[in-house]
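Of the protein chains in this complex, all but one are displayed in their positions.
Moving on, here comes chain A:
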Amino acid sequence: MDFLEQPPRFLFFTGKGGVGKTSLACATAVRLADSGRRVLLVSTDPASNVGQVFDTQIGNRLVTIDAVPGLTALEIDPEAAAGAYRERIVGPVRGVLPEDVVRGIEEQLSGACTTEIAAFDEFTGLLTDDALIAGFDHIVFDTAPTGHTIRLLQLPGAWSGFLESNDNGASCLGPLAGLEKQRQQYRAAVAALADPLRTRLVLVARAQASTLREVARTHDELAAIGLQRQYLVINGVLPAAEAAGDALAAAIVAREARALAALPGAVAALPRTQVPLKPFNLVGLPALRALLDDNAGALSTTPAAPANAPGALPALATLVDELATAGHGLVMLMGKGGVGKTTLAAAVAVELARRGLPVHLTTSDPAAHLTETLEGSLQQLTVSRIDPHAETERYRAEVLTTKGKDLDAHGRALLEEDLRSPCTEEIAVFQAFSRIIREAGRKFVVMDTAPTGHTLLLLDATGAYHREMARHMDKSGITHYTTPMMQLQDPAQTRVLIVTLAETTPVLEAARLQDDLRRAGIEPWAWVINNSLAAASPTSPLLMRRAAAEWAQIDAVRNLHAQRLALVPLQAEEPVGIARLQALAAGQRHS
């Protein structure tokens, strides 16, 4: 366990959602605490589930975990942090300024930028506030999904430089303007992150080609901003012994070995640990302690009861039949990162296109590998990606050529500087999203969305946009208009498919996402359980135990959460290309 040797003060676990970084961060924190260290475990994930893992209510404050002496946990909730920030600004003038003015300020401070910045501010505080962290030997961060993490970590560098070079004070720091005095703190945070004696970054991945490619990208980006000291953990590797007598297990073992052999050079050179797949779910203290214990898997050798047959659960293609009857519309696949939204979006798009329907498949996932998944093309099917960098550049260029065309050189430079603000990307991506969903009146638009936290921020941006647009429209006397939010809320125009895995935590997270969507007035149309072992009928003892464990979760989804449900079996081969996507949609496990 290289990544646990002589750990520095700060440990970061990062990786695509669903790879198990929360479990690893929790297990690491427990292990360090068990060895007598005082440990603070911090989650910065907008959809944190550290509380679930320890079966303790945590939240945005320090909570001691009674079952583990020496362990304290904290969840940084970006929404709560934004609320506190908002209150610091608005509180003093409430009752002093007119009520509608106060409401206007609150609305202005309810956007995505405020949330991002407030959460970042909390995070910086933890890295630099000695009084706060003095009592802890180690601080273990279970960071947010990759795209988000990169932004979070890139910001200190960007902003410290920005604050330094910006001497006229008129520039667009957005809500950060009020925090300008904390320059020193941001610089200290950057220094702590880049110092290998203080900070260790653990990249977590599964032995899958796409996940490993992404981890290589993350490695490069983080190394470029100064985080050189990185470790790699490959989680959930199926032990080779399981391959005997089970074609599915053999295919998985071979596939994982191939993926690891093809590990990109920069990450192949990192100190690496492989954590074997366990026959149990990683919830509760005994499971966490067993995760990093090499002998624990062998403790439970009792064969599992044979898995139930998948019964009458429909395949994805059955849902597509019903979707196809509308002839057009917006189909959004939503769920935590790593549950396979991109693959399923591609499968849905391919199925619709095969039925002769016009389809535009697109993704707003900052860590998208959609075009890599869909090798090949069908008539009727167009594929595009909302690339945050490209969108931001396009937006900057557009503003400069339209709004900036009459400015003199100095004014132009000022506008250019403002367009480098962190908010610009959010707006650019959102505009691209709004533009593409308009096509759904004529054809099918199938989108995989970004990971949950980001998705919700995006929706929040849609809401703010809706209010602003409605205000403009009312002023100019236009009475008939459709905003993106109205389109998302209309079940005749938009169908949301929630994607999850048949495991405890992913199902809870998906249920939470459904609640959030309902609060926003959006009713999910169906659920899809992806990568199901139960649907794949394995015979290897370890896989059978995991398949049997899935049924409680499948039943929970069917009975408590989903209006419609489809089950997608775990694939023996990575579902890349049209033929394999078709097989996946049909519910076959082999291509």
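By our rule, a residue touches a chain if its C-beta (ideal position, glycine included) is under 8 Å from a C-beta of that chain, and two chains touch if they have at least 3 such contacts; residues count from 1.
Keep this in mind: contacts and distances are computed from a predicted model.
For the omitted chain of this complex, the UniProt record lists the protein as "Arsenical resistance operon transcriptional repressor ArsD", which is one of "Menaquinol-cytochrome C reductase iron-sulfur subunit", "ABC transporter permease", "HEAT repeat domain-containing protein" or "Arsenical resistance operon transcriptional repressor ArsD".
Contact with the omitted chain, checked across A:L11, A:I76 or A:L109, is made by A:L109.
Among A:D121, A:E391 or A:D418, only A:D418 touches the chain left out of the display. Annotation: of A:L62, A:L132, A:L378 or A:L407, A:L407 touches the absent chain (contact as defined above).
Residues of chain A in touch with the missing chain: 89-90, 92-93, 96-98, 100-102, 104-105, 107-109, 111, 113, 168, 170-175, 177-178, 399, 402-404, 406-408, 410-412, 414-415, 418-419, 421, 423-424, 427, 430-431, 464-465, 468-469.
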